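All protein chains of the complex are present and in place, except for one that has been dropped.
Up next is chain A:
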Amino acid sequence: MNDFSYTQAATAKEATALRKDTPAAAYIAGGTTLLDLMKAHLEEHPQLIDINLLPFKGIEQTKDGLRIGALETMSDVAEHPLLVQAYPAVSQSLLLAASPQLRNMASIGGNILQRTRCGYFRDPAFPCNKRVPGSGCPALAGDNHNLAILGVSEHCIANSYPGDLSVALAAFDAVLTLERAKGKQRQVPLTDFYRLPGATPHIETVLEPGELIVAVTIPAASHAQRSAYLKVRERSSYAYALASAAVGLEVQGGAIRAARVALGGVGAQPWRSREAEKALVGQPATEATFRAAAAVALQGAQPREHNRYKVELAQNTLVRALQQVAGS
């Protein structure tokens, strides 16, 4: 890692003021993503601002839904009874991610901000439009077997967010609370938080310089209660998703009344499919319906040489997740 200075902020006001003084500084919470990136020299910061004393804690029921402080750890959130009961897919997305040690360390805010695992991004010997804007994308014609097929551009085909939690949060209409200075908070739906790569893959979210994630709130809904997260990977645990699906259904008398669908591992960002949801609502909860919805979800896919398999894999993953929830 490059040499850096360290300081600890006790309040959000202090943290944002410190960051304003040193714009190239970074906030650190769990550090599992940041220190990994800094060790690989993919990020260098002259200063780290420790935000662990900020009061972004707590898991509580509010009128808008379950509010989770951004500094809660993945472990503490994953098995929290309120989450397990009302949002099983979100709980499962956390338990199927990373390892127990990493989940003990990583914050919810840091998880949402994790960066791509694209091998070309992570190896400074290669050009990469995300790392060095305008330098090119060797993944387009290179080893792209684990990269994205939805929402990609000719400049970048990375799964910009490679994780699981945000996929489930995208499905269940989660809203982020952001703060850029004292008293300056705003609410951003998670589905509007990430930016598609387009011609600027280095701009990954709508977070403004120095802005902090304060909390994430997930609205209560019956389709969130009857939900599941299914993750398919190259080994049975401790690996990133090749494809994953977060789904929720409300079924009455065999007919689907409400549906939520988001895919992971295949999108340039956590991939909410409102098209698939439309194809489900009003239909019988049968495999034929699920297959039709899965085909709609992957309609815009732009696979390349080594990730063509993901079109079928993602459809099968989605169908199986829907079957799991419909049968529960």
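In this text, contacts are C-beta pairs under 8 Å (C-beta built on N, C-alpha and C of every residue); 3 or more make two chains touch, one makes a residue touch a chain; residues count from 1.
By our rule, contacts and distances are computed from a predicted model.
Colleague: If you had to name the missing chain as UniProt does, which of "ABC transporter permease", "Transglutaminase-like domain-containing protein", "Acyl carrier protein" or "(2Fe-2S)-binding protein" would it be?
Modeller: The UniProt record for the chain left out of view names it "(2Fe-2S)-binding protein".
Colleague: Identify the residue among A:225, A:283 or A:316 that touches the chain left out of the display.
Modeller: Candidates A:225, A:283 or A:316; residue touching the omitted chain: A:225.
Colleague: Touching the left-out chain: which of A:7, A:61, A:135 or A:299?
Modeller: Going through A:7, A:61, A:135 or A:299 one by one, A:7 is the residue touching the chain not shown.
Colleague: Kindly state which of the options A:102, A:245 or A:297 is in contact with the chain not pictured.
Modeller: Looking across A:102, A:245 or A:297, the contact with the absent chain belongs to A:102.
Colleague: In the full complex, which residues of chain A touch the absent chain?
Modeller: 1-11, 14, 28, 31-32, 35-36, 39-40, 47-48, 50, 52-53, 55, 57-58, 75-76, 79, 81, 84-86, 88, 91-92, 95, 98-102, 104-105, 225, 236-238, 328
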